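For reference, the structure is listed below as structure tokens.
Here the complex is missing one protein chain, while the rest keep their positions.
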Amino acid sequence: MPPRKLQVGVAGLGRMGKRHALNFHQNVPRATLVAVSSPDVAERQWATENLAPHGVAVYENYADMIAHQGLDAICVASATAVHAEQANAAIAAGKHVLCEKPLGTTVEVSQSVVDAAAARPHLKVMCGFSRRFDSSYRDAYQKMQSGLIGRPSVLRSQTCDVLDPSGFFVAYAQFSGGIFVDCSIHDIDLALWFFGEDSKVRSVHAVGITAVEPDLRQYNDRDNAVGVVEFYDGRIAYLYASRMMAAGQEDSTEIIGTKGKLTVNIVPTDNHVRIYEPGGIRHELPQNYWGRFRAAFTTEAIEFTDCVLEDKPVPVNLTTAVTAVRIGAALQQSMITGHKISFDKNGDQLQMARL
Amino acid sequence: MPPRKLQVGVAGLGRMGKRHALNFHQNVPRATLVAVSSPDVAERQWATENLAPHGVAVYENYADMIAHQGLDAICVASATAVHAEQANAAIAAGKHVLCEKPLGTTVEVSQSVVDAAAARPHLKVMCGFSRRFDSSYRDAYQKMQSGLIGRPSVLRSQTCDVLDPSGFFVAYAQFSGGIFVDCSIHDIDLALWFFGEDSKVRSVHAVGITAVEPDLRQYNDRDNAVGVVEFYDGRIAYLYASRMMAAGQEDSTEIIGTKGKLTVNIVPTDNHVRIYEPGGIRHELPQNYWGRFRAAFTTEAIEFTDCVLEDKPVPVNLTTAVTAVRIGAALQQSMITGHKISFDKNGDQLQMARL
Amino acid sequence: MPPRKLQVGVAGLGRMGKRHALNFHQNVPRATLVAVSSPDVAERQWATENLAPHGVAVYENYADMIAHQGLDAICVASATAVHAEQANAAIAAGKHVLCEKPLGTTVEVSQSVVDAAAARPHLKVMCGFSRRFDSSYRDAYQKMQSGLIGRPSVLRSQTCDVLDPSGFFVAYAQFSGGIFVDCSIHDIDLALWFFGEDSKVRSVHAVGITAVEPDLRQYNDRDNAVGVVEFYDGRIAYLYASRMMAAGQEDSTEIIGTKGKLTVNIVPTDNHVRIYEPGGIRHELPQNYWGRFRAAFTTEAIEFTDCVLEDKPVPVNLTTAVTAVRIGAALQQSMITGHKISFDKNGDQLQMARL
Partner (left out) sequence: MPPRKLQVGVAGLGRMGKRHALNFHQNVPRATLVAVSSPDVAERQWATENLAPHGVAVYENYADMIAHQGLDAICVASATAVHAEQANAAIAAGKHVLCEKPLGTTVEVSQSVVDAAAARPHLKVMCGFSRRFDSSYRDAYQKMQSGLIGRPSVLRSQTCDVLDPSGFFVAYAQFSGGIFVDCSIHDIDLALWFFGEDSKVRSVHAVGITAVEPDLRQYNDRDNAVGVVEFYDGRIAYLYASRMMAAGQEDSTEIIGTKGKLTVNIVPTDNHVRIYEPGGIRHELPQNYWGRFRAAFTTEAIEFTDCVLEDKPVPVNLTTAVTAVRIGAALQQSMITGHKISFDKNGDQLQMARL
């Protein structure tokens, strides 16, 4: 008798939803993609053509997919605005959940998922911080843990997307929570991972500009932003996010310790090819986040599946996802108000005022 | 009804055999590993522990595995000395074959596989030149095809293994066909791929040394070797193979054209991590061939499976595998005799003599 | 008749003073080092042994050196605390001045040099921002000017020294003006150079830690610091300075524009050598600022000499040196007080308060 496979459904079939669906379909031997859902007719059409022939049920309503017979787990890959709601409904129905980041754009909404999961401790609920599954980040983490760089003290990290001249990200900004919650959330999670998930924030400060897309201001967003996060134990994370890279996806990180430094992807590269031509030597970059982290998404899906099938704890602590949103939202607030925001050791904001 | 999966058996469970078995087991969604075989008791023990629980049959005799009910295809990953024999037996039994390189250590033996396959044209028979499935080599090939570097004229390529201080490779040399047939065969195949598989060799010349393992001389082998292959259409491939790298696996290639140059892995790297420490900035390398080409082996297995299931031609021409052995064996001969070897346009050796 | 050579004196023979003296002595064909001065007996001893045999006069008192017959110009390379005083005395005596950065640790002191120079417009007075003379920075600047990256919008720059375990930099902090005035001043100058020297600062904010040297706190300094400078025209510079690098001097800069990005020394390197050894591939770094910018110091001295001899304007505007100190001192203040500091468009600080 062949071993049991995890029956997985994917909610949302947008850019990321399609990728998650194909990922579970093609790359996770212990999982079977059995259902997908999307309110969008074109997205369902894609699924009908590409997934249905392989026995995948296609639903319009998320609630109907939850009710799919035999379904074990749901990957929530829909719009950020419904992440928490869909995750909570899945948990309520007794399904394991892998939820795309962020859980929500506010602390309250994000916390609701933690609360729901806490009420059903036998379920595996994980927020998909993809970089935690990237082999380079894991190698760096392990080297840091081994003491190679002494005490990690300063972390610089950036999430920088290629310029999309269509202006897509302006409309997107309306619901994304802003550049710090949408992009820098990854870097914030890295800081919490490398510095320790119980690190207490002392202050945040951020500035932003609209270098290429002034229309972002109507949604209180920016296209380039720099943020600084100060922790109570004498550590600093400083972050950069951008929507206007020319060469490709530039997600780089450096972890600076008292005895050394580790960098991840400091000069972004896509593969081992170098091109020598008039003008010099050139190499190409991944053109988007998926291009850089495709293998990490596969590892994420495989490990989530393993955790469910073998009843092991998921590798990323769910409460960290709330902490990350808390920091991201504070950075966004600092950027928009122009105020530095300080916290006491309980995590409560101290009042600041401009005279 | 789920789609049909290819039932695969793997012959040989040594270093490469284990990898191929796990690869088909874990990474090829459209294939099912159903059987393995090995004459070695320890290897079978490993399979009994790791594969049998997943429903994989473990055979001592290769002939018995061929007879496994429902078996569609065999991956020959045994010792080079039996590659051809096992491939031919599989073909005779009507099985599709993915055979590890080289087909054999001599032209005659290698040709026997081509002949066997020619007699059963409905079977898919492929020699596993793994670099053909590596995304960087494919990217380079595509860029060359697009005209980016003009006419490719000179190819430099090397296959360099980490020093194995156990001396394993001395015993191994007895049956490997020598460093040019065992290692440089990959670089020779790249030359044939990038220059055109009908390229005609004009001359070969090679020299070698035993820098770390003089005992290799008893088997007419060397631990470092340089070879030059001259083609009739005014192109040159020059090759280096070594068994004594300190830092890691160093398989690098450059393709020099009249208008530009492409390199693959010119500075070998394993991942995106860089380590800053007293002494400088450092990065690690894959420590063996599998570490460098793991993903390529997966692609190779997936594409072979697809070709069988969809009855498409395999991506690597089987006759090229014989041409590669012909060149590799001539280089080995040149290295041992000290003679340059020339060929006429029919591929026949011209006589050379030392006065 | 050989052409006239500039008669140069160097004030100060500490670490930098020795380098400047040798630089003028050996590498500037149109200048002759004729005098040096230092109040320190060991430093003078060094000069007596190394420079006096070549006809260089060695003075204890700076005033005496100024009076050296035929002296045309003075390179002020003494302690930061006396830069301005010595520069002003030289100007008063009608000497051209090349002054090490910073002019002073406060705006007022720095401004005094500008005022003194303004009163003697025929004299060449330049603050030695060495990076302006580095061929890589100049190449980047020229490429930016040519439009290659569109509008430069975000600049990241760092000045990071190797850890000096002797604790020298604690004592040094007493007089250096702090890490932003001592180290980041270079990065601030780069921001003013690349963004335009009339850029108006809107706000500064900084945080710092003492990761390796808590004693720095007694002098209101830190060993790692991150600062963010916001400009009124929608540009951001963000800076990092450190005293604890393990691998070497790490002075890196990136200039991010709306259409591309330029980096300078993003992965620091010393030369063209790469070392392959167990553990990977390694390269060495310059171990101090001079190691990285030696050639720039030579170019600086040569161009300063040319400007005097040919009566051309010096390439670095003196008032920029005051602006850089203004920004650096504000960053230092922000780091120590924990307050973000905002400026109106006239450059006056707006009041901030913590409730």
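List of remarks:
So that you can tell them apart, the chains are marked A, B and C in the order they are listed, and the count of residues begins at 1 in each.
In the analysis below, a residue touches a chain if its C-beta (ideal position, glycine included) is under 8 Å from a C-beta of that chain, and two chains touch if they have at least 3 such contacts.
A quick note: this is a predicted structure, and the numbers were derived from the prediction, not measured.
Within the full complex, the chain left out of the display is in contact with A, B, C. Of the listed positions B:Val228, B:Ala295 or B:Ile336, the one in contact with the omitted chain in the full complex is B:Val228. When you scan C:Asn265, C:Thr299 or C:Ser342 for touch with the missing chain, the hit is C:Asn265. The chain not shown here is touched by just one of B:Tyr240, B:Tyr276 or B:Phe297, and that residue is B:Tyr240. Although one chain is not drawn, the whole complex shows that of C:Ala92, C:Ala171 or C:Val273 it is C:Val273 that touches it. The omitted chain makes contact with chain A at the following residues, 245-248, 250, 267-269, 274-285. Contacts to the hidden chain, counted on chain C, fall at residues 2-3, 25-27, 29, 54-55, 135-136, 139-140, 143, 148-149, 259-266, 269, 271-278. Residue-level contact of chain B with the missing chain is found at 149, 151, 153-154, 156, 203, 205, 207-212, 224, 226, 228, 230, 234-236, 238, 240, 242, 244-247, 256, 258-261, 266-267, 338-340, 342, 350-355.
The rule is short, and it goes like this: only the chains that are shown with their structure count from here on.
By the residue-number overlap criterion, the interface of chain B with chain C counts as same, with over half of its numbers used by both chains. Put simply, the chain closest to the centre of the protein, by Cα centroids, is A. Centre-to-centre separation of chain A and chain C, using mean CA positions: 41 Å.
Once the centre of each chain is set as its mean CA position, chain B and chain C turn out to be 56 Å apart. In chain B, the residues that reach two or more other chains under the touch definition are 269, 274-278.
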